[in-house]
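One protein chain omitted, others in place.
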Amino acid sequence: MGGMLDDTLTWGNAFVFLLWGVVLLVLVLGFVTYAIYFERKIIGWMQLRIGPNRVGPLGLLQTVADILKLLIKEDTIPRKADRVLFMLAPALAYVPAFGVLAVIPYTQDLYFADINVGLLYYVALSGITTIAIVLGGWASNNKYALLGGMRSAAQMISYEVPLVISVVGVIMMSGTMNLRGIAEQQGDWFWQWNFLPQIIGFVVFVIAAVSELNRTPFDLPEAESELVAGYHVEYSGFRFAFFMLTEYVYMYAIAALTTVLFLGGWHAPLAFLDFVPGIVWFLLKFALVVFFLIWLRGTMPRIRVDQLMGLGWKVLLPLAILNVFVTAVYLELFVK
Amino acid sequence: MIRTEELLLNVGPQHPSTHGVFRIIVKLDGEVITEATPVMGYLHRGTEKLAEELTYTQIIPYTDRMDYVSAMTNNYVLCHAVETMMGLAVPERAEFLRLIVMELQRVASHLVWWGTYLLDIGAMSPFLYAFRDRETIVNLFNELSGARLTYNYMRVGGVKWDATDAWLDKVRDFLPYMEKKLVEYDHLVSGNEIFLARIRGVGRYDAETAIDYGLSGANLRCTGVDWDLRRTKPYSLYERFEFDVPVGRTGDCHDRYLIRLEEIRQSLRILRQALEQFPSGGETMGKVPRVIRPPAGEVYVAIESPRGEIGCHIVSKGKQEPYRLKFRRPSFVNLQILPKLLVGETMTNLITILGGIDIVVGEVDC
């Protein structure tokens, strides 16, 4: 489909794009539904519980029921809220989350858009969600929401910097910002994947990514024990569902991005395992990252705001820059 | 110059981390608290006033509902006060049973604290781990006294139920189990760098301040003051047992955390000795007159509850009902230091400090 993007836009092409968009949306919604289900199941097991098991066989329809409940809930907007911004914020949060998925390649041939600056596109678009969260917090006219929104603004801005710089090393090694190209560069054996040569970058990336996702241990914007629910404290029904959806779509995006950038994309971990289709390997690695995120949530307490800032600016950023230098020196001395 | 103003934030009474219906009004400058005013009384039921209309036996179920996380010690302080007034002797077996349930209760109470504190700090799993193990104790109590939370187990002059040998065996089995679980707790939480960063150096005060505010329990011992009523003013049979009183050095939330965990270990140690020395037979109820009518006068007794010094002051006019009854509730007294501690802290530390004090709102408001 990538080739069609270069053609002139005709009605027929536009229809195909739209169709693929809908297919992706359905896929992503399916992922979100079952990501929530697995998150609850796995955290349940980790906490010696069973997890959802009442709605549908094995509780598989639990999330569907929850979403249905959110959909039929009364839509409340606080009287003193800024109506327009309040309604705009969830949509503004979700659109970029969905938008970033366009550049993620799943296998050699299965991808949506093959953009040369795919990585930049991702970073640029995901920054918009921060604005939506601040907007939501501000427009709610609620003090807890405002605090949550402010925290998230501070957090997401300070962690975007190490996130971006941590992948510079990868970019330097592969010489491209095209995600498909980066994935393809990584070799057939797992020690040739980026996560080992770029171990510092990988660690910084994972920490910064968890923070970007607002997940435990960096879930300060919605720290329920301090700020009740943070920026979405006044949201209910479908608008709340949109914020949740955004969060999980980003989880999808980050998991896919980690797979592509560091875990060798669709490559098999050992060269002789080649016969298994690439998509299977991609999904396996992807699932591993998602599981890791859930696992973290099941274990970690929450970090404090000042420590979060300190970690971001004083530890992760220097480390990321150091990584860039080390990579540059290595490339200069040994590769060139 | 942008005009800035302070944010007046109302934390509670419906807030996930105020441990019940407790409310603090905080003035925030950014995320830094400049002033904090606790508002209490949302759970006030007038226990002390109600008690003036009730006979001593009838007050016992009310004490269950004060500190509902540690009902056994509340039971004990009232019975102990009345027994002291009337000069009643409690049979040894009954006293042993009381001690065993009180120490089990201390373990259960600290487990609740441990779980909820970690929940405040943002970790979900420890809460369920703690409640799994507390459930064992609660089931033991259920088997012994017939209730899971409000036991109404002790009576003036003894205890209501005798323990069966099977029950004692279950307690015996519980001790190694719990010790194993404590290791798991340490692995899960105590070494966690994020957790340590959250609690180290937070909510510090020195021994002098702690004594000035009348703090007791782990809140006092964290400053290095070796004051445990089980040791300093022994009651019940505590003199017969060997145990350590853990004290801290720095007086921060981390010390309080360690002290409470260590107290669980020490309680298990006491329990082990108590079960060894447990008398094989004997009465569980002493010789008590049919109508409990303490002589006119006053008495104040204090014991060490999991939260600190719980005291009971009875003024009797020689009637069946107390003329005036006053409980010194450790949660209430310990809470008084909160406004002082909160100034200059962030919103996040508010939760850490409040959780570290370990209040039970039922006891604060009484």
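We just call them A and B in the order they show up, numbering each chain from 1.
As a convention for this text, a contact is a pair of C-beta atoms (placed from the backbone, for glycine too) under 8 Å apart; a residue touches a chain by one contact, two chains touch by 3 or more.
By definition in this document, contacts and distances are computed from a predicted model.
Trainee: There's a gap in the complex where one chain should be. From "Carbamoyl phosphate synthase small chain", "Putative aldouronate transport system permease protein", "NADH-quinone oxidoreductase subunit I" or "Monosaccharide ABC transporter substrate-binding protein (CUT2 family)", what does UniProt name that chain?
Mentor: When "Carbamoyl phosphate synthase small chain", "Putative aldouronate transport system permease protein", "NADH-quinone oxidoreductase subunit I" or "Monosaccharide ABC transporter substrate-binding protein (CUT2 family)" are compared with UniProt, the left-out chain turns out to be "NADH-quinone oxidoreductase subunit I".
Trainee: Please pick, from B:L7, B:I25 or B:L54, the residue that touches the omitted chain in the full complex.
Mentor: Going through B:L7, B:I25 or B:L54 one by one, B:L54 is the residue touching the chain not shown.
Trainee: Return the single residue from B:G146, B:G201, B:G318 or B:G344 that touches the missing chain.
Mentor: Only one listed residue reaches the unshown chain, and that is B:G146.
Trainee: Using the touch definition up top, pick the residue from B:H19, B:H80, B:H110 or B:K160 that touches the left-out chain.
Mentor: Candidates B:H19, B:H80, B:H110 or B:K160; residue touching the omitted chain: B:K160.
Trainee: In the complete complex, which positions of chain B touch the hidden chain?
Mentor: On the chain B side, contact with the omitted chain comes from 54-55, 57-62, 65, 125, 128-129, 132, 135, 142-147, 150, 152, 155, 160-162, 184, 187-196, 283-285.
Trainee: If the missing chain were put back, which residues of chain A would it touch?
Mentor: 42, 45-50, 295-296, 298-300
Methods note: only the chains that are shown with their structure count from here on.
Trainee: Can you work out the whole-Å distance between the CA centroids of chain A and chain B?
Mentor: Comparing mean C-alpha positions, chain B is 44 Å from chain A.
Trainee: In the complex, go through chain B and note every residue touching chain A.
Mentor: Per the touch definition, chain B meets chain A at residues 7, 9, 15-17, 28, 31, 118-125, 128-129, 132, 188-189, 192, 194-195, 197-198, 346-351.
Trainee: Which of the residues in chain A end up touching chain B in this complex?
Mentor: Contacts found on chain A: 43, 46-49, 143-144, 146-147, 151, 216-217, 219-220, 223-228, 297-307.
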